[in-house]
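Once you've had a glance at the structure underneath, I'll fire off some questions.
Only one protein chain is missing; all other protein chains are in place.
For reference, chains read A, B, C and D in written order, and residue numbers begin at 1 within each chain.
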Amino acid sequence: MTMIFGIPLQALFGQLLIGLINGSFYALLSLGLAIIFGLLRVINFAHGAQYMLGAFVAYLLLNYLGIGYWPSLILAPVIVGLAGAVIERLFLRRLYDLDPLYGLLFTFGLALAVEGTFRYLYGSSGQPYATPPALAGGVNLGFMFLPIYRGWVVVVSLVVCIGTWLLIEKTKLGAYLRSATENATLVQVFGVNVPVLLTLTYALGAGLAAFAGVLAAPIYQVSPLMGSNMIIVVFAVVVVGGMGSIMGAIITGYVLGIAEGLTKVFYPEASNIVIFVIMAIVLLIRPAGLFGRDA
Amino acid sequence: MADITEIIRTEKSRTALSVQAGFLIIGLLVLLLAPFFFYPIFLMKLLCFALFACAFNLLLGYTGLLSFGHATFFGGAAYFTAYTVKSWGFPPELGILVGVAGAAFLGLVMGFFAIRRQGIYFAMITLALSQMFFFFCLQAKFTEGEDGIQSVPRGYLFGFIDLNNSTNMYYFVLAVFLIGLLIIWRFINSPFGMILKSIRENEQRSISLGYSVARYKLGAFVMSAALAGLAGSVKSLVFQFATLTDVAWQMSGEVILMTLLGGIGTLIGPVFGAGLVVTLENYLATSEFPVTIVTGVVFMICVLIFRRGIIGEFYASRLGRKLGFVYRR
Amino acid sequence: MAVSALETQAKPRVVLSARGLQRDFGGFTAVKNVDLDVHDASVHALIGPNGAGKTTVFNLLTKFLQPTSGTITLMGTDITRTPPDRVARMGLVRSFQISAVFPHLSVLDNIRVALQRPNNLSTQFWRPLSALDSLNDRAEQLLASVGLSKERDHIAADLSYGRKRVLEIATTLALDPKVLLLDEPMAGMGQEDVSVVSAIIRDVARDRAVLMVEHNLSVVANICQHVTVLQRGEILAEGDYVTVSQDERVRQAYMGTEEHH
Amino acid sequence: QSAAISDGKVKIGILNDQSGVYADFGGKSSVEAAKMAVEDFGGKVLDMPVEIVNADHQNKPDIASNIARQWYDTEQVDAIMELTTSSVALAVQAIAKEKKRIDIVTGAATTDLTGKACSPYGFHWAYDTHALAVGTGGALVKQGGDSWFFLTADYAFGYSLEQQTTDYVKASGGTVVGSVRHPLSTQDFSSFLLQAQSSGAKVIGLANAGLDTSNAIKQASEFGITQGGQHLAALLFTLAEVHGLGMEAAQGLTLTEGYYWNRDDQSREFAKKFFARTGKMPNMIHAGTYSAVTQYLKAIQKAGTDETEAVAKLLHEMPVDDVFGRGGTVGPNGRMIHDMYLLQVKKPSESKEPWDYFNVLATIPGKEAYIDPAKSGCDLVK
Partner (left out) sequence: MAPLLEVQGLNAWYGESHILHGIDMTVGEGEMITILGRNGVGKTTTLRTITGIVRARKGKISFAGTDMMHVPLHKTAHKGIGFVPEERGIFATLTVSENLMLPPVVAPGGMTLDEIYELFPNLYERRTSSGTKLSGGEQQMLAIARILRTGVRLLLLDEPTEGLAPVIVQRIGEVLKTLKERGMTIVLVEQNFRFASRIADRFYLMDHGQMVSEFPVGELPQRMDMLHKVLGV
């Protein structure tokens, strides 16, 4: 068997694939974060909570209404997106004129409150959520056993990421969004209903997080803590990619997922700081991040 | 910003000064007499957190940098002090010195990376770096993992003041707190502080006047880190242990809450903020309310309708203005 | 006085010079092979159509941007790779196209911030603020020289636009720069302020070099000894105002067909 | 006689995590368990009322320490119990020792509590890392699981679980073929699971806790590891977590607890009462807290006073015999020694009623499960 650094080549392929799967989650989450930041200048600390909410809504839909995975994949993001819209309308909106730090602090509080509530109601050890039967089982790729569900995650997240990117960078709607970020008043003077746009944006970001949450439910334990464990890493991903760069967030998400996956093979102890180490190096060389525009 | 210097040049300076002096004296009296009415450990904890919050505010309130990684300095210093005092038998004053120096060093390293970016980027970078430090502490031998360094002896201050006596310990902590506050006060009202202020106002312009902005920010960062370390070191002696909770990112969040609650950019606001948070946490511990929910909601309310914080709102209120205070952010 | 004026006229000293200055922005060359000499005790105007690269040249000279190629020399020292704050400390100070004051500091403090550095009062974190009172005399002198004494204790943000620009110039002068770079100092200024600032600049340039970007041609005509015209990043013409303004290419590219004085 | 009770009542403080990561472990339900113990005891001891107070230490040792001091100093609390997480337990035990008060730990795992940090007034009740290691490590080898691969949380707790388990696996004739250390709070274990899978070990030992363990188990079933014939053994996992994970994902998992509600009639009787009050079946922490409170009250009754020295002496001497610690004894280091059970999660089809999760594979006698007090490193043991 061919070996690389003492690891069988086949095992390496397996690990690369797994890194890609994790990268899918990073990409989806950092994409939403980048959109909200890029367009609203809000660092959405509640992003992890919204991810968690996505998973929980799917769980609740299943257990109380008997609604299964497939409808949930649409329904949960919509529900969380609506909740996001309400939050934006009622609260975040008042913070746009202030230092962006207030948005960060508000969503930080929001995350604490939401997570606290779910911990209070559902405990911290999590809830089960089964893989949808259509995607159960796996295929033997020769070098590894790939659960079908994981393959699905990679494909669907890639599609969603690219779709979102196209929406924002290549459509008129996207142009409105981007310009409203810079000078909402002026865009409004031009005849665009900016407040509605911003609400939609936040809802979109929250919905993307929830979508990732539903995708994660059959893989990870549906737990109130699942978001806070993830959020800081995702922040690092966004910083490495360059804040505000949407493509940057997507690419960096996948790349860092793979980098982390490889670390798990060669030096597992470092696997959850590897992203921070990469971040430090990147910032030394390119302070604005890999894809960031110069501030 | 509501520091005294700005007020001096306003017309109401006289009332303001005497009012401030009055508050100062009352405050000091309260602190001196407090141990006769309140539980000393609780008071000491409060003072430690108050100093921590003031140190944090030195950075946020006076240079506009929101650090999401201050737990690193607080908890790091606690570990350094606890370790040297327990394992190497250092006397408390030396242990604290090591803690402060260690925190300053950590501040230098973190600052080196973070200072290059501003605002939210800065916050995220400090957060990430402090996560790294957290994992370091989790895995390093000397921190004893999740057990923490326990049973740290308080020892004798300068060889003869027995800190195991809680009255002695209280007045020692109080002294440290006051010294820390004094340093902060001097720092922000110094020529250096003036440059910091100008950088916050217009960074490009400061550069064009020949100031190496990064170095000034780094200076403020290290100072803030060192003082946060001072608070952490003392806390490790008060409680006689140093554990992972002090370096976790939630601690960084807590100190932000304290500062926000008390009033960003006010010298003594964070003291009140810390007092409120610590009291609340203690109270909630024995109540039916889940702590995290309450903390989260307090955060949201503060940001939405109470942004200036307790002291800030007071300064900005009619009464506050009548007394000659100014609140400007 | 007369002697020294004679001397400078006889041997106009070059204090700031650029050779082969070039700056690309991803394929687009904003500044192309520019040679520039700025002389002591003179006002030098940099004019040109919008987008010619004037601000970019300023950014290059003050090191807020790195040149793609070329060298910059300040009083005999090569500063091509020097960071901007160092350059400022060496005596090359700029103003910005968009007014730059410290909005929430008082007028006096704006000046004192600038005075702190040359007086070594900027890093002391252990001294009280009153240490800065030693700067008051010099600060007030500067304010008086630009006619801002009355506004001494006003908060800078409360000043009118024109006054802010005046304050900015006074702040710049506080550093006692050898070379002063002013980017459109009169833009958006009312007529009265224009005359005040023109006078100040002329005054300042008695013992310093001033390089300024300006679209107000009457100002250029009145106070600038040298004029360099930039177009599409390249130097189109050079000389005194009369020479330049009669150049047909300049008229076409910049001034237009109408009469200017 | 009642004058022997200080301040006219006996006050017991339950100090644990009620809102954080360990809230399911004990949490508010433990407070219920303690109240049940008091009621079952008759609500009074030596004719004086018994009161339960509780606090949520939020996993912060400084809050715990603050509350503990305040309880002991100003609120006449006589004993503090549960003390989830080792940093809290160690800190409070040190305070209790200094103040000469009683503490009984049921929520923390570290053997230091009855080792180098032991206290004459400190007791360790429900379980510890050693018992878990012996239970899962030793007993499983005897069942045929003789080659092991560890997935270990990369910090002291994980190491000590791995180390102690390894010792017992080897002592029972098994081998350890490898291990991989994963960071705390890892979401995705597939990488590590693949390594474990390719090692070919019969047992994959999970030397981690809480959500980490849950996620590892869930993903192991996703990657077909258990179907592939490998066996999962969780070193610190209780009924509460199995419930959260669901039987579908957890089936076949082995683990060790000091109590299982559905083991016999006596345990069922207590469990049903507990369920009626909390909506959950008790795990070893809940039952352990019940037992600790009961035993403490018995000791006061017998001593005729709540004075610390006297009660502590009796707690060391008296045998434990209640729904939790049947036939238990307490060592001079404060360790309560009782039987542990090696449990295996049933297939969903085998489960007869809700919460009917385990088959009892083996009973590990207390003497084997716990460190001999003489070798514990506690300086109270001569």
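As a convention for this text, contacts are C-beta pairs under 8 Å (C-beta built on N, C-alpha and C of every residue); 3 or more make two chains touch, one makes a residue touch a chain.
Everything quoted here is computed from the prediction, not taken from an experiment.
Peer 1: If the full complex is used, which shown chains touch the chain that is missing here?
Peer 2: A, C
Peer 1: Using the definition of touch stated at the top, determine which of A:75, A:130 or A:175 touches the missing chain.
Peer 2: Spelled out, the listed residue whose C-beta touches the missing chain is A:175.
Peer 1: With respect to the chain omitted from the figure, which of C:84, C:162 or C:177 is a touching residue?
Peer 2: Considering all chains, including the one not shown, the answer is C:162.
Peer 1: Using the touch rule from the top, list residues of subunit C that touch the missing partner.
Peer 2: Residues 25, 28, 47-55, 97, 160-162, 184, 187-193, 215, 217, 252-258, 260 of subunit C touch the chain absent from view.
Peer 1: Touching the hidden chain in the full complex, which residues of subunit A are there? Just list them.
Peer 2: 38, 172, 175-176, 178-179, 181-183, 185-194, 293
Convention: only the chains that are shown with their structure count from here on.
Peer 1: Using the mean of all protein Cα atoms as the middle point, what chain has its own Cα mean nearest that point?
Peer 2: Closest chain centre to the overall C-alpha centroid: B.
Peer 1: Computing the C-alpha centre of each chain, which chain sits at the greatest distance from subunit A?
Peer 2: C
Peer 1: Of the pairs B-D and A-B, which shows more C-beta pairs in contact?
Peer 2: Most contacts of the two pairs: A-B.
Peer 1: Nearest whole angstrom, what separates the Cα centre of subunit A from the Cα centre of subunit C?
Peer 2: Here subunit A and subunit C have centroids separated by 48 Å.
Peer 1: Between subunit A and subunit B, what's the gap in Å when you average each chain's C-alpha atoms?
Peer 2: 33
Peer 1: Which residues does subunit C have that touch at least 2 chains other than itself?
Peer 2: none
Peer 1: Quick one: which residues in subunit A touch 2 or more of the other chains?
Peer 2: As it turns out, subunit A has residues touching two or more other chains at 116, 119-120, 269, 272-273.
Peer 1: When you check every pair of chains, which ones turn out to touch?
Peer 2: Once each pair is checked, the touching ones are A-B, A-D, B-C, B-D.
Peer 1: Once bound in the complex, which stretches of subunit B touch subunit C?
Peer 2: Touch residues, subunit B against subunit C: 5, 9, 186-187, 189-195, 197-198, 201-202, 204-213, 219, 223, 328.
Peer 1: For the complex, which residues does subunit D have touching subunit A?
Peer 2: Within the complex, subunit D touches subunit A at residues 19-24, 27, 154, 180-188, 190-192, 194-195, 197-198, 210-211, 214-215, 218-219, 222-224, 240-241, 243-246, 248-249.
Peer 1: Mind listing the subunit C positions that touch subunit B in their complex?
Peer 2: Going by the criterion above, the answer is residues 62, 64, 83-86, 88-89, 93-96, 100-106, 109, 112-114, 116-117, 121-129, 131-132, 153, 171, 175.
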